[in-house]
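All protein chains but one are shown in place.
Order of writing sets the labels: A, B and C. Residues in every chain begin at 1.
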Amino acid sequence: MTMFDASPRLRDLQERLTRFMNEHIYPNEAEFGRQVNAGNRWEHVQLIEDLKPLAQQEGLWNLFLPPRTDSEGKFGAGLTNLEYATLCEIMGRVWWAPEIFNCNAPDTGNMEVLARYGTQEQQDRWLKPLLAGKIRSSFTMTEPEVASSDATNIQAQIVKETASDGTVEYVINGHKWWTSGAGDPRCKVTIFMGKNDPSAPKHLQQSMILIPMDAPGVTIKRMLTVFGYDDAPHGHAEVTFENVRVPASSMLLGEGRGFEIAQGRLGPGRIHHCMRLIGQAERALELMVEHSENRVAFGKKLSEQGTVREMIAKSRIEIDQARLLTLHAAHMMDTVGNKAARSQIAAIKVVAPNVALAVIDRAIQVFGGAGVSQDTPLANMYAQARTLRLADGPDAVHLETVAKSEYKAQAKQVSNTLSSKQEAVSAD
Amino acid sequence: MTMFDASPRLRDLQERLTRFMNEHIYPNEAEFGRQVNAGNRWEHVQLIEDLKPLAQQEGLWNLFLPPRTDSEGKFGAGLTNLEYATLCEIMGRVWWAPEIFNCNAPDTGNMEVLARYGTQEQQDRWLKPLLAGKIRSSFTMTEPEVASSDATNIQAQIVKETASDGTVEYVINGHKWWTSGAGDPRCKVTIFMGKNDPSAPKHLQQSMILIPMDAPGVTIKRMLTVFGYDDAPHGHAEVTFENVRVPASSMLLGEGRGFEIAQGRLGPGRIHHCMRLIGQAERALELMVEHSENRVAFGKKLSEQGTVREMIAKSRIEIDQARLLTLHAAHMMDTVGNKAARSQIAAIKVVAPNVALAVIDRAIQVFGGAGVSQDTPLANMYAQARTLRLADGPDAVHLETVAKSEYKAQAKQVSNTLSSKQEAVSAD
Amino acid sequence: MTMFDASPRLRDLQERLTRFMNEHIYPNEAEFGRQVNAGNRWEHVQLIEDLKPLAQQEGLWNLFLPPRTDSEGKFGAGLTNLEYATLCEIMGRVWWAPEIFNCNAPDTGNMEVLARYGTQEQQDRWLKPLLAGKIRSSFTMTEPEVASSDATNIQAQIVKETASDGTVEYVINGHKWWTSGAGDPRCKVTIFMGKNDPSAPKHLQQSMILIPMDAPGVTIKRMLTVFGYDDAPHGHAEVTFENVRVPASSMLLGEGRGFEIAQGRLGPGRIHHCMRLIGQAERALELMVEHSENRVAFGKKLSEQGTVREMIAKSRIEIDQARLLTLHAAHMMDTVGNKAARSQIAAIKVVAPNVALAVIDRAIQVFGGAGVSQDTPLANMYAQARTLRLADGPDAVHLETVAKSEYKAQAKQVSNTLSSKQEAVSAD
Partner (left out) sequence: MTMFDASPRLRDLQERLTRFMNEHIYPNEAEFGRQVNAGNRWEHVQLIEDLKPLAQQEGLWNLFLPPRTDSEGKFGAGLTNLEYATLCEIMGRVWWAPEIFNCNAPDTGNMEVLARYGTQEQQDRWLKPLLAGKIRSSFTMTEPEVASSDATNIQAQIVKETASDGTVEYVINGHKWWTSGAGDPRCKVTIFMGKNDPSAPKHLQQSMILIPMDAPGVTIKRMLTVFGYDDAPHGHAEVTFENVRVPASSMLLGEGRGFEIAQGRLGPGRIHHCMRLIGQAERALELMVEHSENRVAFGKKLSEQGTVREMIAKSRIEIDQARLLTLHAAHMMDTVGNKAARSQIAAIKVVAPNVALAVIDRAIQVFGGAGVSQDTPLANMYAQARTLRLADGPDAVHLETVAKSEYKAQAKQVSNTLSSKQEAVSAD
């Protein structure tokens, strides 16, 4: 289906992953819902824990980790962004599946940051248990008071203090929300973004720092809902940080390098999110195709009605375009680097959520009432895709990145096309 | 703002209603949420009960009831569909407000049916307490097993049985869902649609019958969610009816007249829903305008960014068009009747939900994370509008009604336009 | 079909106009094309001249002229903007029909300006023959070198010169295009917009002045095509004005009052254009409905295919919405004035061309090859509607007007809605 040839190893991974989904995930969708709803919503779900060892046994574990982050050969599945992207789609077809393979956000991004920039100490304390699936982590950046899609707006403070005995600590204060994963009791650490030097040049003001979730001063104020859903057991929290103290060794990469780290994690994260959304869209399309074969209205199966068939055809075409665009962006990251691929990475952030939303919306329309209810995964899929359309900036922010790149590209090119245009006259 | 001149009485009602909203509803939005979340979600909300007497005192009560349904002058505010529509928009701006004025669905439709077709006994038992706001009611039509947008698909049975002593009863069996309002403990009666004669001509097979919610055999199986919302304390239920027995006097209007009743309630119900959606869209637009004035991103207020301004302008234009179309449909109902206005009534069912969804979606985009969370009413508004886009048939069903009407209209007209068209040649 | 009741006089005009169209216009569409293509494209078309006296006899002449422009009761059909709008739609169904009734642009706007602001001398020389249909006129504003949707960009100069004998003249220089109607040999005068005082406040720099088309220094450089059409015999010209001299009495209203005049002609012109576009869209819809009944593909009539029926239904709904919005804008102009209706007048400028384009495009799709060819009026209609989407500013300019008005409206309103919003919590 793609313009690149999958290696035998990748093909094997794709097949085994698909089989795992067929055998262990799809048949357990109802069970997952039951377990979440049964007890305390904010506890781990036994089903997840039961399936993880199976995935590990099958070698379907930590597939996201690129080899380039691993100086000693310890970490990393050795897949390119393009290769892993195809696996991401398969796992993403069920929203809670990626965790089974230790491939869920924000843990993947956090692990990648730790693998790439972490000190040995940081890796020992946090990366190892994360890679083993023993703990979970969260990512803390967005603030309720400011438009956080413009990261320079962020106001949280990370202040260095040197005690009389020479001990250096960072004191952290901030009001954050959309701290994803913070509702999970196994969430032990967060990567926190804040300003350590408001007087520095705009892109050197921010740092990223590791904060244990149980550090004094860290308070989960409440869990946020997303269209009525609380996304238990992971959830999105509003969290306050009041005079939270962490040792100097918690700083990631160095003061003022927050943006640099953010840039690094941005590309792969986008690919992952987008491919998962494409997986969701494929799933919605499958459900729509199937349901339309099984319903009759006004004397005809839904699948025989032209408008339904058109919805299905459009969905197929939009999905295929979104997938190709995302794979192409991944391929550019692999070949020319994240920076040169900036416009492409921005483009998929606009396309994939919108396509997923359009396809899921059509599926809801075909299902009728069942589509918005708990009897299909569609409404939940919609809510998540809608959130991803916002997360990390609304469409406008990313379209601006694309536009900027377009103006730059044209400025470079002193093209005959353009100079000749001025007297271009079409035959009339 | 409209092409018709509001009478002094209507203008007065509009002003008092707006004042009531400003004084009692908007300031209590947070409180409403708190009360619903506080205790058992499926109990009445004290705030609602406290506000109802105020609305009654102000004469803002049962405004929906048209005078034509009232032979004795007892019921009815005497407003035309067009007039009431304008009030409906004002009340609809907050989703839980209409109940304060005893103007909420499905009670309004049920009361109208009872007022128009009910026997004296039926009116005494059910209409009076409904008009007084003492009890609530539900409407039971949709079935999970069939595409219920085609009402001829409905399979529930209403069978007449004559006992040896000559007593006539109806025995009802059916599996229903989306029985709106059934979660409310004060819901005492439902209007139930089912087939009493599957051998009759297609539109004479169905009847509507009154069933007390506490009748033996009526079982609420579960409450359905809409996206993640349960719409407590009203809710949408899956309900089974197993050998439910009601006396012969429970039949509405007569056996086989279910479609006739459905047609009668259809038009006003559509107007109400659409105007409430327009109220919701106006609300979303206001919030978007306000929020965009208060947020800064990339060095500019959101309200200074061209793409945000364009979203606001488009929203204004779409809302105005939807309102005019709906008012025009109401005016046609008032002047040429529901049947002649069929195409117009179908058209607004497509337009209003889609416009509301588009506007709310833009508002969510402007708000970012807050837009999908419980901190704005937007996500809930979206979920409800999305459901109304399905309720009573998806877009395709209503577009088909419009198309049919268009072909009919043209068939009638033996227009010179058309006959001359065949040799129409444009100057080139 | 509308929310206002047409007066008996208006109803009579509507009926007689429709009859005239049926009897004299539609049957002559092919003939019109033949006559234009037959000889010199830039001569008057005999058919037009033959039909004008008939229209005059029927009292279907100069209907556009509002009574308020006529101090002595000489001019004006006495119709409100709302009333005339409905006639405009009827005439607009065939693009060359309005001229038959002396109701075509830009003559109508020019006549209105002359009737409202013209001196007796100006009216005698230009308005009278225009009202009689003896001559035609053009309007000269747009310039190729600048974005003319921002009228302050205009660079043409109107310089007052006093000769030694005290005679005052204006000397005009400018490079203009899209001078509509200038290709017509009967076009005798143009209303020209240019700057007489670049140092004045921005909206007082411009004047409008009357220039005879045969004045020395006026040169038609070429006719512009619109898509491939030249719009013969009227056309759009590129015209240069080199040291054109006109007497002082040619100034309209007074120096620096060009914007004021432009504002005055803006509203009615928009209504006219929009209603004509709606007429075109209705025509396209009729053709689409008819053709789809007469074509078979893949074993079914096009009219039996769900996707075609959906195109027809959407067209009907969009047209009805556009018409209501335009009539509503006209009604506001009649009741609260052009200034208060500014946002509404901007809105229709966006909606009507876009709706017409969408409907015509669907009709083209249904017709296939015939749709883009000279065998239907559709492609020509499309080209004209596309141009109207640009003329007088692209969508973005008008959306900005709507947005500005929306922010202003909200700023005025110190609404409880808004202040209470901040703690709005939806029930979850």
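Going forward, a contact is a pair of C-beta atoms (placed from the backbone, for glycine too) under 8 Å apart; a residue touches a chain by one contact, two chains touch by 3 or more.
Just so you know, these numbers come straight off a predicted model, no measurement behind them.
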Shown chains in contact with the undisplayed one are A, B, C
Of the candidates A:A132, A:A200 or A:A403, the residue in contact with the absent chain is A:A403
Residues of subunit B touching the missing chain are 225, 228, 230, 305-307, 310, 428
Interface with the unshown chain - residue positions in subunit A
2-4, 21-23, 26-27, 29-30, 32-34, 36-37, 82, 93, 96, 228-229, 232, 283, 285-287, 289-290, 293, 303, 306, 309-310, 312-314, 316-317, 320-322, 324-325, 327-328, 331, 343-344, 347, 350-351, 374-377, 379-380, 396, 399-407, 410, 415-418, 420-421, 423-428
Subunit C residues touching the omitted chain (full complex):
142, 144, 146-150, 153, 177-178, 224-230, 295-298, 302, 305, 307-308, 364-366, 368-375, 379-380, 382-383, 386-387, 389-391, 394-397, 399-400
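Keep this in mind: only the chains that are shown with their structure count from here on.
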What topology does the chain touch graph have (line, ring, star, complete, other)?
complete
For the two copies subunit A and subunit B, what is the rotation angle that overlays their Cα atoms, in steps of 5 degrees?
180
Identity of the chain that, by mean CA position, is farthest from subunit A
C
Could you state the distance in Å from the CA-based centre of subunit A to that of subunit C?
51
Cα centroid separation, subunit B vs subunit C, in Å, comes to 41
Where in subunit B do residues touch two or more of the other chains?
228-229, 374-375, 379-380, 396, 399-400
